[in-house]
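With one protein chain removed, the remaining protein chains of the complex are shown where they sit.
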Amino acid sequence: MDINLLNKLLSSFLREDIGRGDLTSESIFKPDDSGTAHLVARQSFIAAGAEMVAGRVFIIQNSRITVSAAAADGERIEPGDRLLTVSGPVIDLLKAERVALNLLQRLSGIATLTSTFVERVKNYPVLICDTRKTTPGLRMLEKYAVVAGGGRNHRFNLTDGVLIKDNHIAACESIKKAVQRVRNHIPHTIRIEVETDTLAQVQECLESGVDIIMLDNMSPEMMAEAVEIIGGRAIIEASGGITIDTVEAVAKTGVDIISIGALTHSAPACDIGMDWTIS
Amino acid sequence: MDINLLNKLLSSFLREDIGRGDLTSESIFKPDDSGTAHLVARQSFIAAGAEMVAGRVFIIQNSRITVSAAAADGERIEPGDRLLTVSGPVIDLLKAERVALNLLQRLSGIATLTSTFVERVKNYPVLICDTRKTTPGLRMLEKYAVVAGGGRNHRFNLTDGVLIKDNHIAACESIKKAVQRVRNHIPHTIRIEVETDTLAQVQECLESGVDIIMLDNMSPEMMAEAVEIIGGRAIIEASGGITIDTVEAVAKTGVDIISIGALTHSAPACDIGMDWTIS
Amino acid sequence: MDINLLNKLLSSFLREDIGRGDLTSESIFKPDDSGTAHLVARQSFIAAGAEMVAGRVFIIQNSRITVSAAAADGERIEPGDRLLTVSGPVIDLLKAERVALNLLQRLSGIATLTSTFVERVKNYPVLICDTRKTTPGLRMLEKYAVVAGGGRNHRFNLTDGVLIKDNHIAACESIKKAVQRVRNHIPHTIRIEVETDTLAQVQECLESGVDIIMLDNMSPEMMAEAVEIIGGRAIIEASGGITIDTVEAVAKTGVDIISIGALTHSAPACDIGMDWTIS
Amino acid sequence: MDINLLNKLLSSFLREDIGRGDLTSESIFKPDDSGTAHLVARQSFIAAGAEMVAGRVFIIQNSRITVSAAAADGERIEPGDRLLTVSGPVIDLLKAERVALNLLQRLSGIATLTSTFVERVKNYPVLICDTRKTTPGLRMLEKYAVVAGGGRNHRFNLTDGVLIKDNHIAACESIKKAVQRVRNHIPHTIRIEVETDTLAQVQECLESGVDIIMLDNMSPEMMAEAVEIIGGRAIIEASGGITIDTVEAVAKTGVDIISIGALTHSAPACDIGMDWTIS
Amino acid sequence: MDINLLNKLLSSFLREDIGRGDLTSESIFKPDDSGTAHLVARQSFIAAGAEMVAGRVFIIQNSRITVSAAAADGERIEPGDRLLTVSGPVIDLLKAERVALNLLQRLSGIATLTSTFVERVKNYPVLICDTRKTTPGLRMLEKYAVVAGGGRNHRFNLTDGVLIKDNHIAACESIKKAVQRVRNHIPHTIRIEVETDTLAQVQECLESGVDIIMLDNMSPEMMAEAVEIIGGRAIIEASGGITIDTVEAVAKTGVDIISIGALTHSAPACDIGMDWTIS
Partner (left out) sequence: MDINLLNKLLSSFLREDIGRGDLTSESIFKPDDSGTAHLVARQSFIAAGAEMVAGRVFIIQNSRITVSAAAADGERIEPGDRLLTVSGPVIDLLKAERVALNLLQRLSGIATLTSTFVERVKNYPVLICDTRKTTPGLRMLEKYAVVAGGGRNHRFNLTDGVLIKDNHIAACESIKKAVQRVRNHIPHTIRIEVETDTLAQVQECLESGVDIIMLDNMSPEMMAEAVEIIGGRAIIEASGGITIDTVEAVAKTGVDIISIGALTHSAPACDIGMDWTIS
């Protein structure tokens, strides 16, 4: 994650929340009033972005704010634990507080949900992976949180990965032709993935030299059969409605990757507050 | 919600998801290939943003796409219902699909959660209201969804509302002084709200001519007492950890407004898909 | 006023005046040539923005420029007084000079005009207030200057305040209905203001629970009558063509606020120059 | 003036005034409510920007607004005259109203002041010209208004013209050396102008092959002497504190150009209102 | 290539060349003067971007300009051939002319050079490919031109492809460890490429499961040996100083891809002019 790009993104979030200034705090505090505050957990969870994201929000708001004692990405946090300590001008600490908390709560929520899935399949050689079902505008940060939770990233956008779906196949009349058409246009650095619903399609993928075969919404039994058919000739990704209750059964089938949209679209925010040290 | 501002925002979301183009679809379809697709519900929920947000995403991607049959904001949707029909160049329908779905799922999720709260207190003269605990970058859209679900909006950012909290009071030594300092700086068009933890603070607010008194994390009993003390001399807002299980008890106390962070930070996404009409 | 937002604004003004560089100064001076200059008053006026705006222009152009001895906002300045001293690379002092002067002259002009009005009504419990008749692109700075001159700010834009005017009333058929419709849509943190031309409208406002009643283009006599009718039940704002000659008569009527468009749209610029210290 | 650049500028002004929307009008009107309004003069003046600027503001806000009957730039307007008629969605007419008026009032004010100067010297072969003392962010529009009023433009910024001032001369020890240094760096398409305070400097300019000689703050007598010395060998620009009372005396001296900062920094806004046609 | 992104890019190029307007043409032509012009070849070459890039430049400048008769990408052009016909307002045709020509000349130059290489190796199953040695700001367009000339694209930037070079290997002490570290961080959709200088490194790549092996600056003999060693177990890319004189010898070795920086960094511009039809 490039810092200059991150700075720009966080800066836009501060603009949204601050507007032209903080009517309340700018009325009450002087520019030189300073203080110290801590971002403190109100529940158990896995941390993501304490220093890299929340800390940076404060620094962008005012480069005189110092950030310390940040929880590491992926660290298990218990209620009462401090995730970050920030010191500097009170007005700017207050201006940055809400954005920092909103992000940290959301990213830690994603890391926590991801780690639950990862933990559940830890005895299998399988990776838990995100999708493009991220919050618009937050993809880079949400995918960062998935990694913090022990997961892995799928393609970032429509330009840096290929996924041939039913519409594409229908338009070409066969997987083979679709793959061929795509292969003639894309950089050789990018693998071709095809979404399949049937074992016949899986077979067709193998004959077309597909790099990654997505088994979409198949039952574990059908997946196991597909894994056997593929026999190591392609990377296998399981996808479609997989939950914490079904993930282990999917892992058992021998797939390489399990992608889960819920990691980013439905992770509940963690409860984190900001406590002040009286100075 | 101003359309020009909305266009700019949605446009940035498309950039994030599309990157420089859709490697897969641009390899397979011709610029002139056209089709029709429907955004279809896979579960029950309250719609938000079908035309205003999801529809607009398609139009921004390509102004030749036509949008029709949009579900109204606040409309109850059942599984299989169509929320929107879009027709036009296939490449652009595919490019806009993910952003449109991600937004519609999230906004409908917020509207649905909001309406659950609204429904629960429908027999009381109380408003359900959002907070600043929104997703960074999405505040305007998420607050739009709260309204679609029957809720109301609190201040948008730190510039268009005043909320005097404990830090502010501590710095001034009294609510009275804090209120006075703020009143001397802000436009007369904006009300002053103060966060209180005790009945003594509630009393001090009344003596300071506060416009809105927030009862923060109080028990329903204490809230009821506060309502009686205030006796109509200020708008009363209940806040702090109120859930669907406790909201009715809070409403019963006679407060005017109940603000709930979960409306925006923890609403699960609704399940919505995009189905194609074979043409 | 948020510094990060201010920096961005001032930066765009520098771009406008500098273009791709200063053909003259870059031909003549070396990047390391340094000097000291003073912004000096050529007439009497009230200062606004010497440090916060003019000083910052220099720092944005080159962070190695140091700024000192800035005149306080609201300070009375006499001819020959120094408003600011800047030291650093000559090329950048020259590049920032014109923007800094243009802003300081304009903002001090607004503060000076505002203070004239404020002074004229100092014996009355009334506030002098600006309007939306500001220079496009400069609203934040011009409203800052009004405060520096002892005035107060009205709403910043169409989103953070409500003003129901004749068109709105006509569309709803009555003030009451218009107020009701607005109240159902806006945050509870924002007061509702209605523009009135007649005493009957004033009466209707009171019955509709309007928070702020604007008396538009009324004679002082009519205003006095309106004040009596209102009897403290709403904030009263006088508006419409009020000049330095009529402002005291308006203040005498007992209104709370007098809003004056001329503060920002017709304040003449103050005469300020930049003098160099030979080094 | 390039339309695409203008659109971008006007769009930013709309953002400033509208914020996220018009709380009042969006509560009251439906998106389809339409109407017609006229920008009407409340005083006499010279028009500038009715179609090109004010009209465009409306179109940018909503391309469905139609603009007609625009007053020509430079046209003399009397009280009650219509400067522009706009028809379309009421919400957008109201959203664009304030920005359109603020600009039209300011630009017409500049055109009017300019035309007063131009009129005063109409019997002399001299041009009235603006300076860089424009409102930050509005230079392009204000210079447009100067032309509408019959004036001419000086350089736009530090990149597209050269003006060698006392600091530059001091750094080079002589006008000759300063001119030489500049000539070695700039495009041959740009003339070199030098600011002079004495006749000796005027003489030195001639010997250095200067293209434009600025006579700064000289008395009319001294200017006349300078004009004689120059004898047509350079363009002559008079500058420095020239007012409507002194401009004719300056014109009489035979200078080619008279530049006046007040055209843009101190022109009072014209009084223009927006009247609605009941539909 | 996404049109919305392209529009934004071309728009910035127009800004650069037009500035605030065309002093010459706006002085001479009326906004309604219209005309027709043709982009005409003055030499032989392969066309790239006539409609998609040059045509679009005109449309962005003024949407009333019509574009017709565009040369197809990859089409062989002879002197005198028309590449594009544009009709519309003369001022805007003139404003867009230079940018359209500069781009078309450059992109056609790249396509032409690429096709020369492609032609030279047409009897071998090898692809000619670009690099990251593109003109800053033009990468998307230059890579588009490579494809128009019959070539293929390498990764677009540092995010959508992996290339492990000597520094990376040195830091990890072995190719194996470097590959492992990278594989643990990247999406499974992206292939891993390693740059090799020796056959021992090639061997190590094979043992590390590298997807693409770059043979950097090797002699054709050494390349042939590497191809044999690899035996189809990885994609093979030849790179480093390959010229039109040496490319066939490289192709003969059996590599899959030949990447050539000169395609984009040293292709001479084609000579194309704009001729007007007298109307």
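To keep things simple, chains are lettered A, B, C, D and E as they appear, and every chain counts its residues starting from 1.
The working rule: a residue touches a chain if its C-beta (ideal position, glycine included) is under 8 Å from a C-beta of that chain, and two chains touch if they have at least 3 such contacts.
Quantities reported herein were computed from a predicted structural model and do not represent experimental measurements.
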For this session: Name every shown chain in contact with the chain that has been left out of the document.
Result: A, C, D, E
For this session: Using the definition of touch stated at the top, determine which of E:18, E:41 or E:59 touches the missing chain.
Result: E:18
For this session: Among D:52, D:222 or D:235, choose the residue that contacts the chain missing from this document, as touch is defined above.
Result: D:235
Exercise. Quick one: which of A:69, A:121 or A:140 touches the chain that's been left out?
Worked result: A:140
Seminar exercise, completed: Hidden partner sits against subunit D at residues 127, 129, 147, 152-156, 159-162, 185-191, 193, 212, 235, 237, 256-257
Exercise. For subunit A, which residues touch the unseen chain?
Worked result: 1-5, 140, 156
Problem set entry | Absent-chain interface as seen on subunit C, which is shown | 11, 14-15, 18-22, 26, 60-62, 95
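Keep this in mind: only the chains that are shown with their structure count from here on.
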For this session: Could you let me know which interface, A-C or B-C, is made of more C-beta pairs in contact?
Result: B-C
Exercise. In whole angstrom, what separates the CA-based centres of subunit A and subunit D?
Worked result: 53
For this session: Could you tell me the distance, in whole angstrom, between the mean C-alpha positions of subunit A and subunit E?
Result: 33
Seminar exercise, completed: Rounded to the nearest Å, the gap between Cα centres of subunit D and subunit E is 45
For this session: Could you check subunit C for residues that touch two or more other chains and list them?
Result: 156, 159-162, 185-186, 190
